[in-house]
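The structure appears below as structure tokens.
For this view, one protein chain was removed and the others were kept in their places.
Which chain is which? They are A and B, in the order written, and residues in each are numbered from 1.
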Amino acid sequence: MNVDTQFDVVVIGGGLQGCSVALHLAHEKKRVLIIERDSCGQHASGVNAGGLRRLNRLVEEIPLSMAAQKMWHDIESLVGSDCGFRPTGQVRIASNQEDLATLEERAQKTRLLGYRHEEMINAEALRKMVPAIGNRGVGALICRGDGFADPALTCLAFRLRAEDLGVTIRQGSGVSAIEKNNQNWRVYTGAHSFDAPTIVNCAGAWGDRIAAMAGDHSSLKKTALALMVTARLPHFIDPVIGHASRKLSFKQMSNGTLVIGGALKGILTENQKDTLIDFPQMKESAETVCSFFPFLKDLPVVRCWAGIEGMTPDKLPIIGPGKAGSGVFHAFGFSAHGYQLAPIIGRVMTDLICRGKTEFDLEAFRINRFLP
Amino acid sequence: MLKRLHENSDRKKVTINFEGVQIEVLAGETVAAAVLAAETDYTRTSAISGVHRAPYCQMGICFECLMEIDGVPNRQACMIEVREGMKVNRQHGARGLSDEVSV
Partner (left out) sequence: MKSLYDLVIIGAGPAGLAAAVAARDFGLSTLVLDEQQIPGGQIYRSIEKALTENTPVLGKDYFHGQKLVERFRQAGADYLPEATIWDLGRDLIVSCLVDNQARQIRARHILIAVGAMERPVPIPGWTLPGVMGAAAADILFKSCDMIPEGPVVLAGSGPLQLLVACRLIDNGVKVAGMVETNGFGDNLKALPHFPGALRVPHYLIKGLSMLWKVRQAGIPAFRNATNLRVEGDESAEALCFDARGKAQKIPAKTILLHEGVVPNLQLTRLLGCEHQWYEPQRYWKPVLDSWGQTSVNGISVAGDAGGVFGAKTAEAAGHLAAIDISSRLQALSAQEKASAAAPLLKERAREMSIRPFLDTVFPPGRQALVPPGNETLVCRCEELTAGQIREAVALGALSPGQVKAQTRAGMGPCQGRMCGLTVAEIIAASRQVPLAEVGHLRVRPPLKPITLGQLAKLEIAE
């Protein structure tokens, strides 16, 4: 079989970021190859909780997050599917005065930076928004227009749109080595090699390995993050629920199931490619959910799973060019909040590659911030 | 849908409430079997299209026998034996919460 080996850009990693970058590049008529070691969206991209949140986001990420949210509200025009997007809002509940103070401090901070997307509500307004909370909340910080989408559907839609636009995707074989020949990078995968002047590293939890191949030092720790999902139940709640100080995080999906998460740790297997569930962690989460919503105690948990995510020391992603003039770009290490950013990351990387600049300040996301 | 072979065996009779009607069944029977022997042929309606379903495997594999037993939904009726005074209802569609929830 004759295989095309020359591309404009090789994207390493077929998760959501990789597919988003590829499809945006394809709009610019770039010839793009995605190399995916496993299958597209198999890891964090496809198995995360699906929350779309500007609420309580690290301030450095807010500009990107705001732009991404705009794109989510019109996601169908980007990928031809609504990706299960539901703008139900997100709330961060306070149970006592201390929580309230934490949330008010946060609200103050973003207000001073000129943002207006987060707003404090009182107990009564909270009860109106989340009747099921009863008298177990004294107020909340909310963000209207936030919400959630379906990660599996999203990955599928992004991949299909990328393919429609002519992106080539190779799945099932990872990158074993890369080397620079004159203006070209040669990327080795399985028995093949591909050439392109530009490489984008979207390898997620394995992004540090790819960065190292390109000579860029980074710092990334793999973590297994677990979720549980319940049987379907009649619709009882709209917004995505979080909490100021407790590990409470869940949403009711459109199909009626509850997806419960909130930084629950899973267990990474020895090969670092698979995960196990740590039920003592799940127990704690179940206790919290039951203490806030006691009527959920008879709701069956049908399935738990965990995905693998790459966490940076400062929990900020690595976004931007590698070594000057190298033709390598990075977008990885999203530290468990990359799902919402995916649409804008594609645009930012495309701007960097095609125009050499972007409207966003990427200073906080530089890869060389980890240099010793 | 099912028939008892020996209605008059010396097994204890037990009364359960199925869909608001008292029915006499025999001790040792599973809830699924007891209900299917009571001239009914379905035990739940499906979660998505709402069609009638009945137990398929009778050994806890297929989850077609999910019913509401003593107010708790999603119970496997083929794995649970009848008990005097038990309240059994068909499970209609997706049922996650116990009884009526006051939220």
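In the analysis below, contacts are C-beta pairs under 8 Å (C-beta built on N, C-alpha and C of every residue); 3 or more make two chains touch, one makes a residue touch a chain.
Remember, predicted model here, so these are calculated numbers, not experimental data.
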- Task: Using the touch definition up top, pick the residue from A:Q17, A:S65, A:N201 or A:T230 that touches the left-out chain.
- Result: A:T230
- Which of A:A107, A:V138, A:L160 or A:M311 touches the chain that is not shown? A:L160
- Note on the structure: Against the hidden chain, subunit B presents residues 1-6, 9, 26, 28-30, 33-34, 36-37, 41-42, 46-49, 51-64, 66, 74, 79, 81
- In subunit A, positions touching the absent partner: 39-42, 46-47, 152-153, 155-156, 159-160, 163, 171, 229-231, 255, 274, 276-277, 279-280, 282-283, 286-287, 289-290, 296-305
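As a working rule, only the chains that are shown with their structure count from here on.
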- Task: Could you please state the distance in Å, as a whole number, between where the Cα atoms of subunit A are centred and where those of subunit B are centred?
- Result: 44
- subunit A contacts subunit B in the complex at 131-132, 134, 230-234, 236, 256, 295-300
- Residue positions on subunit B within touch of subunit A in the complex are 47, 72-74, 94-98, 101-103
